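With one protein chain withheld, the remaining protein chains of the complex are depicted in position.
On to chain A.
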Amino acid sequence: MADKLRTQQQLEALQNKYVGTGHADTTKHEWTSNVMRDSYASYQGHPSMMLYMAVGTNTNVEAVRRHCMERMVLPVGPPPAMEEDEE
């Protein structure tokens, strides 16, 4: 019992620190959003990746960066309303 509580607390602390971590009740939508955001963050963190994309899409690096940043808002669309209501 106490152990369970501790695990719970540890998980909460972890989640406060790392937004991308999940738990058994994480929805697919939350997870995919995090996946997408992490991906975009990762692209921006690798300059060579940005350059590659810029060349490939025939734009400049800053445009790609902006694209990556803008896409981080609701990366997989708004959360499915129905499921939330049911719960």
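Here is the rule we use: a contact is a pair of C-beta atoms (placed from the backbone, for glycine too) under 8 Å apart; a residue touches a chain by one contact, two chains touch by 3 or more; residues count from 1.
Please note the rule applied: contacts and distances are computed from a predicted model.
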Not counting the visible chains, the remaining one has a UniProt entry; which protein name from "Splicing factor 3B subunit 1 domain-containing protein", "Exoribonuclease phosphorolytic domain-containing protein", "RING-type E3 ubiquitin transferase" or "Exosome component 7" does it give? "Splicing factor 3B subunit 1 domain-containing protein"
Residues on chain A facing the left-out chain by the touch rule are 3, 11, 14, 18, 20-24, 26, 28-29, 31-32, 35-36, 38-39, 42-43, 45, 52-53, 55-57, 68, 76
